[in-house]
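With one protein chain held back, the other chains of the complex are shown just where they sit.
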Amino acid sequence: MAGNSFGKLLVLTTFGESHGPAIGGVLDGFPPGVVIDLEEVQKALDKRKPGQSSITTQRKESDQVELLSGVFEGKSTGAPIGFLIRNEDAKSKDYSHIKDTYRPSHADYAYDQKYGIRDYRGGGRSSARETACRVVAGALAGLWLKQHGIEVRAFVSQVGNVSLDKQLQIPSENQVEANMVRCPDPKIAAEMIALIEQVKKAGDTVGGKVTCIASGVPAGIGDPVFDKLHADLAKAMMSINAVKAFEIGSGVEAAKMLGSEHNDIFMQDGVTKTNYSGGIQGGISNGNLIECAVTFKPVATIMLDQQSIDKEGNETVVKGKGRHDPCVVPRAVPIVEAMMLLTIADHFLRQKAIQA
Amino acid sequence: MAGNSFGKLLVLTTFGESHGPAIGGVLDGFPPGVVIDLEEVQKALDKRKPGQSSITTQRKESDQVELLSGVFEGKSTGAPIGFLIRNEDAKSKDYSHIKDTYRPSHADYAYDQKYGIRDYRGGGRSSARETACRVVAGALAGLWLKQHGIEVRAFVSQVGNVSLDKQLQIPSENQVEANMVRCPDPKIAAEMIALIEQVKKAGDTVGGKVTCIASGVPAGIGDPVFDKLHADLAKAMMSINAVKAFEIGSGVEAAKMLGSEHNDIFMQDGVTKTNYSGGIQGGISNGNLIECAVTFKPVATIMLDQQSIDKEGNETVVKGKGRHDPCVVPRAVPIVEAMMLLTIADHFLRQKAIQA
Amino acid sequence: MAGNSFGKLLVLTTFGESHGPAIGGVLDGFPPGVVIDLEEVQKALDKRKPGQSSITTQRKESDQVELLSGVFEGKSTGAPIGFLIRNEDAKSKDYSHIKDTYRPSHADYAYDQKYGIRDYRGGGRSSARETACRVVAGALAGLWLKQHGIEVRAFVSQVGNVSLDKQLQIPSENQVEANMVRCPDPKIAAEMIALIEQVKKAGDTVGGKVTCIASGVPAGIGDPVFDKLHADLAKAMMSINAVKAFEIGSGVEAAKMLGSEHNDIFMQDGVTKTNYSGGIQGGISNGNLIECAVTFKPVATIMLDQQSIDKEGNETVVKGKGRHDPCVVPRAVPIVEAMMLLTIADHFLRQKAIQA
Partner (left out) sequence: MAGNSFGKLLVLTTFGESHGPAIGGVLDGFPPGVVIDLEEVQKALDKRKPGQSSITTQRKESDQVELLSGVFEGKSTGAPIGFLIRNEDAKSKDYSHIKDTYRPSHADYAYDQKYGIRDYRGGGRSSARETACRVVAGALAGLWLKQHGIEVRAFVSQVGNVSLDKQLQIPSENQVEANMVRCPDPKIAAEMIALIEQVKKAGDTVGGKVTCIASGVPAGIGDPVFDKLHADLAKAMMSINAVKAFEIGSGVEAAKMLGSEHNDIFMQDGVTKTNYSGGIQGGISNGNLIECAVTFKPVATIMLDQQSIDKEGNETVVKGKGRHDPCVVPRAVPIVEAMMLLTIADHFLRQKAIQA
């Protein structure tokens, strides 16, 4: 309830700073008796890992997760799953120049205003490093949801002006992992990579979009009114660093549409002809693919000089230093998947509670 | 926690169905000693009221709010504020034709799948009538925030293909209320109204967008990580009926931008040159205008015949009946304001708790 | 989360003051499809009603509950159940003498310190009148639990020095309702009534104890660590006005016992030989009777003059006025039952969520 927890019945609490000894989390409410395949969890984590390709940051972190509790003889016990990822390649020196300076479009200034104290090393608690813990928890949730036939796949659907057409099916993991930008269309992927490399060369960064699809979610998941499934998905996604927009189904395009176009006609078998609803109606899943899109801004740290102010309000220049991604979306894919997995798992448990 | 409550320290719980005896709510955690101007609350409610203009539904509801508790001698006492709005013009007969039929892009099918039982009259709990309770609670929160210099204003920024340019300042209430579509630019407003009237004539509906701006929010409001201020705003807005997208600051445009363009440069006085961040960085307000946009789909109920299925899965035709809005955004303005007021008030209280 | 809600999946929120227009509540998370027998609910409420016998307060309230939502054609729909009880016989004049005076062992002083404002009429929000809402909600929960074979019965086990022996079985409703003090042993009941009448004549009040037993609760209900079933029961009971102690199973007697005495030996069929555990081990029900005891202090309002202070800190004398019970336990019986029903129902839903 103090901002570092997510979920109602399946609750993830995370802790840790970018340059502290470790980051970690507690996943509480996980159902008992689920076989915990730690390799699957590590695989998800490796997709988020820095230094994995030429278009990601060169920070090196092995990001090995250690489970500390909640698993006995390979199965979940119902007790909270505590886990830890040690920080290794923290180069705090890289950040001493921003100790008293506010980087543009970072959290530095806002944190100082809120807390009156700030662990400036690597962004401290505001670093996207925290999201590694979400990936661990999401992968664990995925192990359970898989047993219920639910699959979640995210992929890059836009980088700058290069965008992918709407996908009508959930792509396979292989399609997404076939290239380093994680776009299931190889031709578009090549364009995206070229754009990112060009931006990187210029010392700049570029924004993008991640689309996420869930298949196999039965109808009836989600709570009406405030805890609508897509409202909770929105919160889940907007809580990821650098996210500026959340869209469900038709998204911002809905503003331009007519009701006669937008309405999803029910077919004989309960499935709808179109899916502008994004698989959710009245906040509750209707059995179709759940589909949302998440817009990421360009990474704020650029390798160019920028004007700013320091703690005393004096003008200063922020130099681009540290190791950062030219475009965050390829590494955001496993994070978006994790947040959707956690959200669906939480609501799945909630629905089980009231079902006859 | 069961889906009908919103907020952590300032908690709104609502109840009631479209055609039941009443709708209402409880606002808990409201600070004591605030002068409760019931006229202000009723004024907000009147903006949401059906039947207020030629471009809204003709259902007649006086929507008089009755406060039942939490106020003593004109001031809040710190006790929960219970309130009630009686339903008056419920024409349940209008809905008997959908008792066993699923209207396209409505919640009918999903509710039946979730609960196995459904109050079909007027959409029951899934009706947007519930949002009247949010308007009451939001207006109450607004009375308190006003004391702290915080003002929130929403307005219509898009209807179909007609859109308003980005506003760099918070418009006045008079500017917004000057026309029945609630767009602060009179020329654009006229175009929007013309479009809605044309769509209405065709028995169709059209989508749109509401922009919402808060001024006077001090830096430091919002919690990092999961309860980022814009994540909670996203949830707040996506929980409103018919919303398909939420954008903070640059929104979906961020995907196309470069870091060197998107970064908001801090000026001497802590204010930023641009405001692509939408007044929030790292989940925490930075003292600039908080600005978000909310996309509404076209109303699902149209006055045209549509193909669908019934409870047994048989094909059927849904006839357009009942009284509905051709475009929901003008009446959505006070609802969007209410959700932003509630979200900011909740986080304002949270920040007070940890401040030295 | 602001103090006026109880439960996690089945959440009761109450509102209302003793002398305001009405008290009421919202019960959210109630399972759909349960037949709502309003007469059963009213019956429970009548047991708590003032003026029901010669040993209770003479305030007259018909305490008719009005359900406002969440029920359709006689069955729960899964939507929140809003309900209202209008206040009728509020004699606010009786309280004008305490507007600026702090009654000993009442909440007057503490409320003023907390909120800086106080609805002094009838104790405002601190009045035990609020518990009528709990009785409504508890009775609704009871309708659902009954379907699962769970029954809860409270009864008076002590008044002053008169106490009942430990009950090894759940008494029937008829046994409890056979006398106005609600003690299932007629001989002890007579002694209790005599004591209360004697105390009443002296203008004084006396404390007592209510024991509450649940039968039919399956093993496995309750969460380990912080949300132990008996920890939540303790909170539930201690939140009732005038409660000073909560005991589960052996209670305070456990301090004197040896492990070899206190251990409950498992018998062939899972049932234990003794039940010092009170049906709960490690926070989880073990299938035996759940048994707890709740101690109530003597009512603070006595018909005798008492020394006190006023708002300015001046010495003053509080005169005994208003209409109050000489002993609260007979009317506390339905309240204690309600809180146990709500606690068990909440945990029952929580267990359903994680069960295979």
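Points worth noting:
Labels for the chains are A, B and C, by order of writing; each one numbers its residues from 1.
The definition used in the following text is that contacts are C-beta pairs under 8 Å (C-beta built on N, C-alpha and C of every residue); 3 or more make two chains touch, one makes a residue touch a chain.
Please read all numbers here as calculations on a predicted model, not as lab measurements.
Within the whole complex, touches from the chain that is not shown fall on A, B, C.
Within the full complex, the residue among A:K75, A:H148, A:K201 or A:K319 touching the omitted chain is A:K75. Considering the full assembly, A:G24 is the residue among A:G24, A:P50, A:G207 or A:P330 that touches the omitted chain. Interface residues of chain C with the unshown chain, by the touch rule above, are 1-6, 8, 14, 102, 104-107, 109-111, 113-116, 125-126, 130, 158-161, 199, 204-209, 218-228, 230-239, 241, 244-252, 254-270, 272, 276-278, 280-287, 295-302, 304, 306-309, 313, 315, 351, 354, 356. Mapped onto chain B, contacts with the missing chain fall at residues 1, 8-9, 29, 31-33, 78-79, 224, 349-350, 352-356.
The missing chain lies against chain A, touching residues 1-5, 7-11, 13-17, 20-26, 28-29, 32-33, 66, 68-70, 72, 75-82, 84, 114-119, 124-125.
Keep in mind that, in the parts below, only the chains that are shown with their structure count from here on.
Per-chain CA centroids place chain B at a distance of 38 Å from chain C. Annotation: 46 Å between the Cα-based centres of chain A and chain C. Centroids of chain A and chain B (each the mean of its C-alpha atoms) stand 26 Å apart.
Shared contact sites, meaning residues of chain A that touch two or more other chains, fall at 1, 8, 224, 354, 356.
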